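My structure is below; once you've seen it, I'll send some questions.
Note that this is a trimmed complex: some chains were dropped, and none of the rest were shifted.
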Amino acid sequence: MLVNSNNLPWPEKHRPRSLDLIVGNPERIQNLKAWILSWKTRIPEKRAVLLIGPPGTGKTASIGALANDLDMEIVEFNSSDKRNKDSIETLVWRAASQQTLDGRPRIILLDEVDGLSGTSDRGGIGAIIKVIKSSVHPIMMTANDPDSPRLKDLFKICQVYNFEPIDSERMSEVLTRIAKLNKAEVSQDIIDQIIDNCAGDLRAAISDLEAYVKRGTKPESVDSAIRDMRRGTEDTLRRLFMTTDPKLARKLLSESELDHDSLILWLEENIHLHFLTPDELDKGLDSLSLADLSLGRIMRNQNWKLLAYMYDFLAVGVAGGRTDTPYRKVSYSRPTWPLLVFQGNKSREKRTDVLSSLSRLTGVSKRRAVRTHLDTITEIVGISPSKTKDYADWLGVDKASLKKRGKN
Amino acid sequence: MDLDLWTEKYRPPTLSGIIGQESIIESLTRFVETKAVPHCLFTGPPGTSKTTAAMAMAKDLFGDTYERNFMELNASDERGIDVVRNQIKNFARTMPSGDAPFKILVLDEADHLTSDAQHALRRTMESYAQSCRMVLICNYSSRIIPPIQSRCAIFRFSRLDEKGISKRLKYIAKQEQITLESSGVDAILYLTEGDMRAAINLLQAASSTGEAITDKIVYAISGSASPETIKTMLTDAREQRHLESLQSLRKLIYNEGVSPVDLVKQIHKEIQALDFSHSQQMSVLEHIAEIEFRIGEGANGEIQLAALLAHIGIGSDASE
C-alpha cells in the first residue's frame, strides 16, 4: 500500500517535523535543545528530562522535531508497550547502554510515564531510574499529571520542564495555516470558537478543525463538544442552580457529560454557594444524601433501576431547593474529594491477598485482620516507606497493596 | 407467522438509512467520500444508533472488504490493559486488506476501559494512525481520559426524536402490510422513550395479534398500563379517593397483569406530570425510590404500592 498521508488524521498529517513549526513554550524548547547539544561534549549531570503538561501542548511533538532537526534516532517506549521491571531492564536498558550501529546519536523516548500501569507495569519506575543513572544516551520522558505518585521518584534525577497550554494567538496561527494547506476556507469566527472550546489543547483544536472542514456544509458555529470538561461542568452547574424547575433540571442533568459519580461530587462541593440559609442547606444536602444512598444501593446490588431516582433527587432537591436565596453568579470549585477515591470507597477494596496471608500468619480471621494487623502495618509503612519491602516480603504480597488508601 | 426479527430486517445498512443525528451522519458521509476518517469518539445515551452509525460508516467505506477491515470490540467484556496491548494493537498494526485506505476498529463501551488501559490506548492511536482508525463509543465522555479525547473528533448523539421513530414505524408497518393506528404509534413512543430498537420490537409484538394496532393493543401486549389509568390512579390517591385508587392498583396487577416493577416505573414517569409542590414532590420521590428498592429486594408489590398511594394521599403536610 502506498503511504498516503492525505487521509491521515490531521493531527498526524500536520505533526511538526521541525522545531520552527512548534508553537508555545519557546524557552523550554530552547533549553531542551541546549541540553541535547551538551551531550556532544560530555554526558551532563542529569541524563534525563521530564516534560510535564496537559494534552496537546507539544511535548512529544517537540521531541520528534528536535530529533528530526538534529538527525537523531528515536527509540520510543510508550504505554502501548509492556513496561514492567523486566522489559525495561532488558529492552530499554539495551537501547540506553549500547551505541547505535551507524553512530547516529540516539534519543530514548519514554512516553507517558505517568501512564505506567499499577498492576501490569509493576516495578517499572524503579527500573527506569536504574537505566537513567547509567544511560549513554539522552532519555526524554513525557507525562500529563504532575501529581501522579509514579513521578515522585523521577523528579529527583530528572530535569523537569513544565509545558503550558498554547495561547490562543499561537493556536490561531496554526489553525489558519493548516486550513490554508488543506485549501479550506474557515472564518476567523469559527477558528476562535474552536480555540475557545479546546482550552489550549492544540491537537484537539486541529481535530475539531478537521471535523468542521470535512462536514461539507459550513454551519455558522461549531457544534462539537466543549472540550474543556471543567467549563462544560461549570456551565451545567450554573444552569442547574439558576432554575427552580425540576423538569428543566432533570433535562440538564441528563444532557450533562458528567457521569453520576462526578455529578454528586461537584454538587456537594458547590451547593453551599447557592444555598445560603441553614434550612436550604439542610434540605439540599439531604437530597444529595438520598441521591448518594441510591447510588450506594445501586453499587451494592447492581440494581440500576434506582439510577433514575438518583437523578431525580439531584434535580428536584437542587433545582427546587433554593427557596430563599436569590440566584447569584459564583465561581465553582472542583471537588476536593477525588473521583477515584470516591469510587474506590464504593467498590470494596480488594485486599484479599494481604488479608489471607495475614490471617495465615497470625491466626486471626481475614475479617478481623484489618483492625488487628493491617491498619498497623499500613501506618508503619506510611511513615517509614523503607520498611514496605520487608513487610511485603514477609507477607508475600506486592508492595502496592500495603499502601494506605486515601493518601498517596 | 413471521420469524424474522424486524430490528435486524430493517437495520440500515448504510449511513444514508440512519434516522436522526443528521449533522453527525453528514460528517460521517463526508469522511467516507474523502476516504479520510479521523479517530472518533461517539458519545450519547443508550439506543441512539451509535454502533449502527459506526458499522454503516465502515460498510460504506469498505464495501466488499468490510469483513476484513473492520473489528468491533466490547470493552465491558475485557476492560484491562492487556486487551489494548494485545488484541487492539495486533489489529491496528497490520496493513488494511484490499484497497482500503485503513482499517476501522470500533471499541464499544470504551468508558468501561480501566484508566490504565485508556492510557495504553493513546499512543497506539497515534503510532498506527496510518493503518487503523478508532471509533470509541461511550455513554459519558467524562469517563474517557483527556489525552484520548484530545486525539478524537467528538460526536455527541442525542435522543432520537419522536418524529423520526414514528416515521420509521410507519414505514415498517407499510412494508409488513399491517394497520398501525396513530394511537398505536403514540403508545409505542410513550413506552420506548426514544429507543428505536425497543420501538420496533414492540411494533412486531403488537402486530402478532393480527388486529389493527391501537394504543390498547400496545399497552396490553407490553404488559403496561395506559398513562391515563396511571394518572387517574394517582389523582384519585392525591384527592383522597383512596378506595378508587387502591382498586385501580389491584385491577392493574391482577387483571391487566402489569408487574409491580413496571408499575413503579410508570408511576415514576407520571408523577412528574402532576403539579405537586416542591417538598411534596421530593417526599414522593423518596418514597418511590424506597419502594422500587424494596420490591427489588423481594417485598410484596401490592403492599408496597398501596403504601405509595397512601403516602401521596397524606399530602405534603405530613411528609416524613
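So that you can tell them apart, the chains are marked A and B in the order they are listed, and the count of residues begins at 1 in each.
In the analysis below, a contact is a pair of C-beta atoms (placed from the backbone, for glycine too) under 8 Å apart; a residue touches a chain by one contact, two chains touch by 3 or more.
Remember, it's a predicted structure, so these values are computed and weren't measured experimentally.
Only one copy of each distinct protein chain is displayed, but the complete assembly has the stoichiometry A x1, B x4.
Please note the rule applied: only the chains that are shown with their structure count from here on.
Computed centre separation for the pair subunit A/subunit B is 30 angstrom, with centres defined by C-alpha atoms.
Note for the complex: subunit B touches subunit A at residues 23, 26-27, 29-31, 34-39, 43, 45, 80-82, 84-85, 89, 95-96, 101-102, 111, 115-116, 119-124, 126-127, 129-130, 133, 139-143, 146-147, 149-156, 261, 265, 268, 272, 278, 281-282, 285-286, 288-289, 292-293, 296-297. Considering their complex, residues 1, 3-4, 6-12, 54-56, 78-82, 111-112, 114-115, 117-120, 144, 201, 203-204, 207-208, 210-211, 214-217, 219, 223-225, 227, 229, 246-247, 250, 254, 257-259, 262, 287, 290, 294, 297, 301, 303, 305-306, 308-309, 312-313, 316-317, 320-321, 323, 340 of subunit A touch subunit B.
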